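All protein chains but one are shown at their positions in the complex.
In order of appearance the chains are A, B, C, D and E, and numbering begins at 1 in each one.
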Amino acid sequence: MLSEADRVRIARYRPQSGMATPRFSGLASFMRLPVLDPSEAPGRIDIGLVGIPFDGATTNRPGARLGPRGVREASTGTRARNAATGVAPYELAACADLGDVPVNPIDVAATARAIEAHYRPLADARIVPLSIGGDHFVTYPVLRALGNAHPVGLIHIDAHGDTDDGQYDGTRLTHGTPFRRAIEDGVLDPRRMVQIGLRGSTDSADELDWALAQGVQIVPMEAVIDRGLPAVLAEARAVVGTAPTYLSFDIDALDPAYAPGTGTPEMGGFTSREALQIVRGLRGLDLIGADVVEVAPPLDPAGVTALTGATLAFEILCLLAEAVDTRRAGMEGD
Amino acid sequence: MLSEADRVRIARYRPQSGMATPRFSGLASFMRLPVLDPSEAPGRIDIGLVGIPFDGATTNRPGARLGPRGVREASTGTRARNAATGVAPYELAACADLGDVPVNPIDVAATARAIEAHYRPLADARIVPLSIGGDHFVTYPVLRALGNAHPVGLIHIDAHGDTDDGQYDGTRLTHGTPFRRAIEDGVLDPRRMVQIGLRGSTDSADELDWALAQGVQIVPMEAVIDRGLPAVLAEARAVVGTAPTYLSFDIDALDPAYAPGTGTPEMGGFTSREALQIVRGLRGLDLIGADVVEVAPPLDPAGVTALTGATLAFEILCLLAEAVDTRRAGMEGD
Amino acid sequence: MLSEADRVRIARYRPQSGMATPRFSGLASFMRLPVLDPSEAPGRIDIGLVGIPFDGATTNRPGARLGPRGVREASTGTRARNAATGVAPYELAACADLGDVPVNPIDVAATARAIEAHYRPLADARIVPLSIGGDHFVTYPVLRALGNAHPVGLIHIDAHGDTDDGQYDGTRLTHGTPFRRAIEDGVLDPRRMVQIGLRGSTDSADELDWALAQGVQIVPMEAVIDRGLPAVLAEARAVVGTAPTYLSFDIDALDPAYAPGTGTPEMGGFTSREALQIVRGLRGLDLIGADVVEVAPPLDPAGVTALTGATLAFEILCLLAEAVDTRRAGMEGD
Amino acid sequence: MLSEADRVRIARYRPQSGMATPRFSGLASFMRLPVLDPSEAPGRIDIGLVGIPFDGATTNRPGARLGPRGVREASTGTRARNAATGVAPYELAACADLGDVPVNPIDVAATARAIEAHYRPLADARIVPLSIGGDHFVTYPVLRALGNAHPVGLIHIDAHGDTDDGQYDGTRLTHGTPFRRAIEDGVLDPRRMVQIGLRGSTDSADELDWALAQGVQIVPMEAVIDRGLPAVLAEARAVVGTAPTYLSFDIDALDPAYAPGTGTPEMGGFTSREALQIVRGLRGLDLIGADVVEVAPPLDPAGVTALTGATLAFEILCLLAEAVDTRRAGMEGD
Amino acid sequence: MLSEADRVRIARYRPQSGMATPRFSGLASFMRLPVLDPSEAPGRIDIGLVGIPFDGATTNRPGARLGPRGVREASTGTRARNAATGVAPYELAACADLGDVPVNPIDVAATARAIEAHYRPLADARIVPLSIGGDHFVTYPVLRALGNAHPVGLIHIDAHGDTDDGQYDGTRLTHGTPFRRAIEDGVLDPRRMVQIGLRGSTDSADELDWALAQGVQIVPMEAVIDRGLPAVLAEARAVVGTAPTYLSFDIDALDPAYAPGTGTPEMGGFTSREALQIVRGLRGLDLIGADVVEVAPPLDPAGVTALTGATLAFEILCLLAEAVDTRRAGMEGD
Partner (left out) sequence: MLSEADRVRIARYRPQSGMATPRFSGLASFMRLPVLDPSEAPGRIDIGLVGIPFDGATTNRPGARLGPRGVREASTGTRARNAATGVAPYELAACADLGDVPVNPIDVAATARAIEAHYRPLADARIVPLSIGGDHFVTYPVLRALGNAHPVGLIHIDAHGDTDDGQYDGTRLTHGTPFRRAIEDGVLDPRRMVQIGLRGSTDSADELDWALAQGVQIVPMEAVIDRGLPAVLAEARAVVGTAPTYLSFDIDALDPAYAPGTGTPEMGGFTSREALQIVRGLRGLDLIGADVVEVAPPLDPAGVTALTGATLAFEILCLLAEAVDTRRAGMEGD
């Protein structure tokens, strides 16, 4: 049960309803939520939606820097309650749009530092970040901030493993390397990490050997099809267990028919219903952060990808709100 | 068996074949059918395809007013015979394109009156209307015309329930309210009404309570997935029974990957094969009218939505033609 | 010279610079300006940018309801200073994004009332509104608020006259009638009104007779070409004189090559350079408000129309800032 | 002066007005005109709008076969009266949409025969054809029908000369050869032929020598810029004189910014205002037919090209209606 | 085991890796493979990728002539190894991009001769062609070259049967007739031919009777759904047996959501995962050639269709490389 103080606090951060003003009206904030400067967030909110408009680590087609803006616009179509699960996130947790990280589109290393510095105070204040990328590189500095004290577990939904060592003779900070860097830095626990949906052609037979050697669980798309999603999700839950876990959802996990607007689409991905099934199948985990990355609006004139990214962000927000609620209950129960 | 008179009459209304002239040639009428003024339809045709180019009741993104034109163009690709079911609709019923209802894009109430007035003579002449919207509001005045004498049953395929009471402090005629209005007016029987495919986030927990209280059967998408389409369709058939029934197909029932061109897309919808399975699963009902609504061509640069809308219109036309044939046989048998 | 108090006040409302954070980052407010609730605007700001996301009076292709959102996004590319004229608007006047008017997309009359009620307090507080439509109907209620005490003059740049009496047998509130209604209501002075750029085919020979009879000056596109823009602009300035004047810029004044994203494009319009020449040619007028209307982003996949609308909004903002500065100087000089 | 009989006859063929029903409603016929089977045209109408959906002679990017459908849709935005010239074509001549020629998309020669056979009865009945292509090859068989008795003069607006002898080792019927074939066949008088707007790179220095040797007047774009359109149009009028003349307008004469939807765009073309100036500058010629060709809608997602093609078709229709009126007056004066 | 000579030879034809230079850099050859003139291919390569940019036999929407260029560009995203099957094609067979067949876009018969003449030397040199269309007509002359000595078997994945006799009163070479012509010519063995995925409406009830009478196995989409893909693939393998077989994949076999960029899309097709399942289910057949046809890039602004076509081409290439390897082993084993 929420304390009265929490109830009052949380009620201050409701999204505008489409029953009162049209969803296409007003500035496009994430979910039509109030906008708050990150410096004012501690003590006020539980979950912060943050844009990271950076695609400077992209080795393929760019455009994901426009992801936060595209997802904000599409997210104004989400409403207050998850009809499938019954979760009403804005009644469980105070949520706000914290704006974007001040990135440097030219400089990967500087941006990595800026992201980490931006998330540290949020982590310190136990504000759960839901980040919208940006390319997948941005997850690395976020994990550095969140896993600073203890390495986190990871559920990673993606077409690609993103555990390369580098490209072009030594470029080590790319959107293909974030998880390798995070593991090397000790902020991500590879034995509590599972990757789901990997597919497509690969550069070499041993592309995933490093990750496997670290203890990462990899479930390629073919295995998902063979074993079925329920079994895969059960395994994923077992891998990360009850300890703090991060969820990273690369939109290219979906099939290009469902998410054409991404830099490196791979034929044969998840359907939108499977994507929903995955997110809903992760209820109850101790999630301490999440992201949706690689939405590149210029590559999708019909806007389906931003819609999908925004809907997944809402579904993940429901997970995070439940986790916030559970942790609060746990603390209160102590 | 068709009477010779009927056979001759029906044979006058054949679509042009693509084997003789290319499907991209000639004016785009629905299915390349002959065009007839509605005033000339009684006594001549059994099924009238009617455009209702109105989206003035749309509370989200507009564009469905261009639906009839987009579906007409795409429908020129349909041919004479349903390969899956074997039905040859133009041999069972005389069909024609009756043009568009003269709508007023600025005035919902005036358009509602115009639509109802347009459909009354068709209903009086027992011409079965297959309408192409337009936003979903247009179904309300059509039901007023068709259910005037006796309330009709309804099979409603949609992502949204469309049984709201209103929006914006009292606007009661919107594309979110048609079925509430029709039930209130006594032209739609809620106990013979089933809604399939509802999903997405909702504004409140009790959004569907009013409909449930009226006796409407609601099968959300999650229930469809759990129970399977065959069971759901069997239930739907049981709900509407053998009495006169209307079929309303909102294109946003399909997933945005299959129908991006619609004002309020919702992730996680039907695939195109499921949509076909639904329509084909309704053979044998006593259908007295149908519509396909919410196709908004400007929102889909690849044109998939209009193609899907046109194909579903053809499949529904096959249902209607069989219903016409069955009723004629019944009358002749009397 | 600005007073120190004004200087300090004005300096609070600077747009974010693209030299510090990328222009594609952060929430998209008009010009990257601070966002302010209208109720807090009096005493704080001089010019308010307001979105009016309404296209419910459109008789042709819809989409302008998405104009404010599209223009906001494109406007983040404008910078602090007009390189052509040297005007630095944010040093002359305090400017803010006041959000959108709470429109009702279904109800023209209710929206007209809402707009007028929204602008009255701004007018009372002498805050100059720069509105982004929406269809051209929205100018009518804005003029009702601004011309309430004294009828205003008007410079009207458009492909269409918008002085029809109505359509469809008596619908009098459409995007083709705003100026007729405003003249009838006595809030717009037809003898201080000039229309520039009218063209295209017309329904009848006497379409413009009513306006001419009221004393409106009409300069069709052919006359612009014959006489040259400098002469036309000189005439326009003479018509409106030194009294309070409103500027209404319909984006369809531009040629479809420059502004394809609009509901009723007409071949043969202004180039973008001519549009800039027009706006810059209106410096020094006593402008008390302005708008840019009919930008319909879904109809322009390349986004040129929103870019053009945003740039024109910035150029008009420069005019308004100078007018604010001049009036302030005048008052101080008294 | 029109005879009473002509007045009554002509009044039967009025386009539907957008003041009564929205322009986006109803089947898309050319200009919202009545549709008539060609066999019923003689004695009833003066001008027939005919679609020729053929692009099987295209050596570059295809898509012009969809031109008639795209132009029909866009043409529903034209109204009854030319505001610039004051011409009201539907009061001068009975006009109708005669549908499309039954082309064979695979077979150039068969289509050439079909087109010629289709236009012969129209020519015999002195019905003036306004054709919408299709690629430029279609002009050749039209000229064969119209110039059968006496070779016609030609005003040819285009980026390309289309007087090649052939391509690919002997293919002589392509969209690059229609005028060479027509001159060889004696149905087009090269000394009464003028080409305006030619530009772009060429395959060889002597590409135009054959045409020049036949006496064709060629005014490349550079000469248009140097000499000015008025001088060029005066020369064009002098070349064709007072004898029967055909007008062929290839949409690629316009710059790609104004007409991107065409198979072989060439940078540096006419603006839309110049295109209007050209057509309006041809008033008074004895025009006996015209066409607008090479509109390829799939190559222009914003639809500007079809809009431009439709507007030019309306402007040309005004020319043709005046010519019909003049000839009728001349006959009556005899 | 590969001989050392073969290993050295094969190693000369590796695609450029995206780990060294970005996949968007460099000229777009198929799979980033070396480009070779066909005359130099014999003795050097085992598999030749050939573009056939011809859509002059298309009876519906055109654009497939731009297929080779679109697929080349998208194919630069494929990598060296099939992660699902483990096949590394470039280690099994020497592959190169042999450029395009010199087609004549105007002349079907001439192009048929050109294609056949182009493939004869490849067939003579036992180079396995993987062709990228182009419309489906192009398969006919390819089969004439490959089946010249002995009629081949065929696995045909498509929405349409393409065994029509002709259209438009006698046009016999269209994209609807290639397999009828090939059977008539004796280069395709109908008893070793299976068609999978046929669907959509048809012109007549007996459209497929001719094919059935020849002994062709037809598995319409409804049968695929009923029986499941594994059973259908097992049957297909049984039909073609161990003799030389050709694989023809029409991209319109996929649902329009997965492949909107094709001239004649049909609702209700294969998903991308099923398409992969089909191709991977054909491992071990004695494939002597294959094609992917009907990709029409201008009809798909998001580029999903070309991506899908390129990925299927890579998957098929894996099949062909294994077949080459198997045949080489067989010969060496002799």
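Here is the rule we go by: a residue touches a chain if its C-beta (ideal position, glycine included) is under 8 Å from a C-beta of that chain, and two chains touch if they have at least 3 such contacts.
What you are looking at is a predicted structure, and each value in this text was computed from that prediction instead of being measured.
Asks: So which of the visible chains would the left-out chain be touching?
Replies: A, C, D, E
Asks: Of C:22, C:147 or C:244, which one is in contact with the hidden chain?
Replies: C:22
Asks: For the chain left out of this view, which of A:10, A:27 or A:57 touches it?
Replies: Among A:10, A:27 or A:57, only A:57 touches the chain that is not shown.
Asks: Pick from D:255, D:294 or D:322: which residue touches the chain that isn't shown?
Replies: Per the contact definition at the top, the residue touching the missing chain is D:255.
Asks: In the complete complex, the non-displayed chain touches which residues of subunit D?
Replies: Counting only subunit D, the missing chain is touched by 59-61, 167-169, 198-205, 220-222, 225, 255-257, 260-261, 264-269, 271, 299-302.
Asks: Would you write out the residues of subunit E that touch the absent chain, in ascending order?
Replies: On the side of subunit E, residues 20-22, 24-29, 35, 51, 53, 65-66, 68-69, 72-73, 97, 99-103, 105, 301 touch the unshown chain.
Asks: Touching the missing chain, which residues of subunit C?
Replies: Against the left-out chain, subunit C lists 17-24, 77-84, 86, 88, 255, 257-258, 271-273, 275-276, 301-304, 307-308, 311-312, 314.
Please note the rule applied: only the chains that are shown with their structure count from here on.
Asks: Chains touching subunit C and subunit D alike, please list them.
Replies: Common contact partners of subunit C and subunit D, which must touch each of the two, are B.
Asks: Which pair, B-E or D-E, has more C-beta contacts?
Replies: Spelling it out, more C-beta pairs touch across B-E than across the other pair.
Asks: What's the call on subunit A versus subunit C, same or different interface residues, using the half cut on shared numbers?
Replies: Same; most numbers are used by both subunit A and subunit C.
Asks: Repeat of C-D among B-C, B-D or A-B, where over half of the residue-numbered contact pairs coincide, is which pair?
Replies: Over half of the C-D contact pairs recur in A-B.
Asks: List the centre-to-centre spacing of subunit C and subunit E in whole Å, with centres computed as mean CA coordinates.
Replies: Centre separation, subunit C to subunit E: 57 Å.
Asks: Which positions in subunit D touch two or more other chains at once?
Replies: Residues 20-22, 24, 65-66, 105, 301 of subunit D each touch two or more of the other chains.
Asks: What topology does the chain touch graph have (line, ring, star, complete, other)?
Replies: Graph shape, chains as nodes and touching pairs as edges: none of the named types, so other.
Asks: Chain pairs that touch, all of them, please.
Replies: Those chain pairs which touch are A-B, A-C, A-E, B-C, B-D, B-E, C-D, D-E.
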